[in-house]
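A single protein chain has been omitted from the complex, and every remaining protein chain is retained in its original position.
So, subunit A:
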């Protein structure tokens, strides 16, 4: 019997350790697993490396993790936004490390990790400051920079529906990084707004097959 459903948000994040690398889905405020991140805040793990597109805004989710000194390092493409007050404050004070990665490279590095690849060469950023210290090779007459895979201990993602095997479907553009992150972490935890019986998700339309998901927790839609 496979049943990946867990009863509470606290159970879903119970064993995340200090110093863990945590992938957090979302693009702006779309697709952010807000309830899971708040559960992680409650749980208390610190010294985290957080991998996510933005660095949080306002007082919620990732911004709250930063404010409460839980994040040692953030790996992201666009940390600056209208409400990224806590990130900017910690960054200026030298209290958080930033690794800036072009957005497609961020996604592809996680994909490489999930796919068991040792990295890839990409033209993205090959002529930029972000290639400094990295191997550059000319392939097909064009400069490419070598990027390493980005595996993680944990992925926290938001989906729409799940069954007990952990098959997932998403809603509109909230999908964003979720399917890729699910493949790249040792422990993938998805929050969903609805559970369905096995067989109710159209197998032609399952976006993340349950093999990539270890825990699913329901939250109010």
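We adopt the following convention: a residue touches a chain if its C-beta (ideal position, glycine included) is under 8 Å from a C-beta of that chain, and two chains touch if they have at least 3 such contacts; residues count from 1.
Here, contacts and distances are computed from a predicted model.
Asks: Select, from "C-type cytochrome", "PepSY domain-containing protein", "3-oxoadipate CoA-transferase beta subunit" or "NADPH-dependent 2,4-dienoyl-CoA reductase/sulfur reductase-like enzyme", the UniProt-recorded name of the complex's unshown chain.
Replies: Answer from the record: the omitted chain is "3-oxoadipate CoA-transferase beta subunit".
Asks: Who touches the missing chain here, A:33, A:56, A:102 or A:166?
Replies: A:102
Asks: Just checking the interface: what residues of subunit A touch the absent partner chain?
Replies: Touching the chain left out of view, subunit A contributes residues 27-31, 77-81, 87-88, 91-92, 98, 100-105, 107-108, 110-111, 122-130, 143, 170-180, 207.
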